[in-house]
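For chain A:
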Amino acid sequence: MRQLKSLFAIAATALAVIAAPNLAHADKLQDVLGSGKLRVGLLTDAAPWGFKDDKGEIAGLDADLAKLIAADMGVKLELVPVTGAARIPSLLSDKIDILIAGLGATPERAQQVMFSQPYAVVNLGVYGAKSIPAAGGKKPDNLDGRSVAVAKGSTLDVWLTDNAPKVKLVRFEDTPAALAAYLAGQADTFAENSAIALKVQDQNPTKEVELKFLIRQSPAHVGVRQGEQNLLNWINTDIFFNKLNGKLGALQLKWFKEEQTLPTL
Partner candidate 1 sequence: MNFLPLWRYQNQLIDGAIVTLELTVISAVCGLLIGVAGAVALNGRITPLRWLVRGYIELFRNTPSLIQLFIVFFVLPNFGLKLPAFEAAAVALSLYFGAYSVEIVRAGLDSIPRNQVEAGQCLGLSGWQVFRHIVLPPALRNAYPAVTSQFVLLLLGTSLASQVATDELFHVAGFIESRTYRSFEVYAVICVIYFAMAMSFKALFAIIGAAAFRWPRRR
Partner candidate 2 sequence: MALVEIRDVHKTFGKVEVLKGVSLDVEEGEIVTIIGRSGSGKSTLLRCINALESVDSGEIRVEGERVHAKMPDLKKFRQRVGIVFQAFNLFPHLKVERNVTLAPLLTGRTDKARARALAEDVLARVGLADKIDAWPEQLSGGQQQRVAIARCLAMAPHLMLFDEVTSALDPELVGEVLKVMEAMAKQGMTMILVTHEMGFARNVANRIVFMHQGRVWEQGPPAKLFASPETPELASFIASAK
């Protein structure tokens, strides 16, 4: 009888361990330090943030930052490739510890995830043929009635949706698709960061790729699950530290070929 009872107790404990919402950890930072492993989610289809290089390895600014953070923390790094649709669910369901995916911060998004200090910044713009006139003022009125290809859900998408109601936005799954649409003539212009625009011009010398409207600077932030204040603090400190020692600036130069002028959060 006593044996039966203890057996039951073991079973109940086991069930409790399995069923316990192990998301409600007291402190993610201590967990990571304790396990000696940092799981970083990042995109592999968003060059130059994250992509597969010609050796098949994950490369890009996000991947470099992940290595930097893990090294500063003194833990092993596990890179977890995520897709655009899976990045937030991966973070919320504890499949990854932090998300480095060129995230742009907005008040609406901040209700769901916490954003770190920015670690990089890019110039966002709308690019198109020479025949399109330049913008008159601070508004992209020169684009009214024209179509702009954009990667769905990007900061560009959000900004144009809110600030350029007369522009015909065509939203694609990812950047390559948006660019392919522009190159195929399915859109008059495309919106991207300056590094990508340069690359497009390089690869398609016959196509006109001219800046038509400079939207704004777009800082990128690390994403952390709601409530993990300690982890966020540490990451902010680390970003601040690497900004001072010039490593973040070097990364910007390496991947975007431009000097870094980081704003603060």
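The working rule: contacts are C-beta pairs under 8 Å (C-beta built on N, C-alpha and C of every residue); 3 or more make two chains touch, one makes a residue touch a chain; residues count from 1.
How were these picked? Simply put, all candidates are chains of the complex that A comes from, given by their letters.
Because the structure is predicted, anything quoted here is derived from the model rather than measured.
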Touching candidate - 1 or 2 - for chain A as found in this complex: 1
Touching residues on chain A, where the partner in the complex is candidate 1: 84-85, 88-89, 92, 106, 108-109, 111-113, 149, 152-154, 157-158, 170-173, 177, 180-181, 184-186
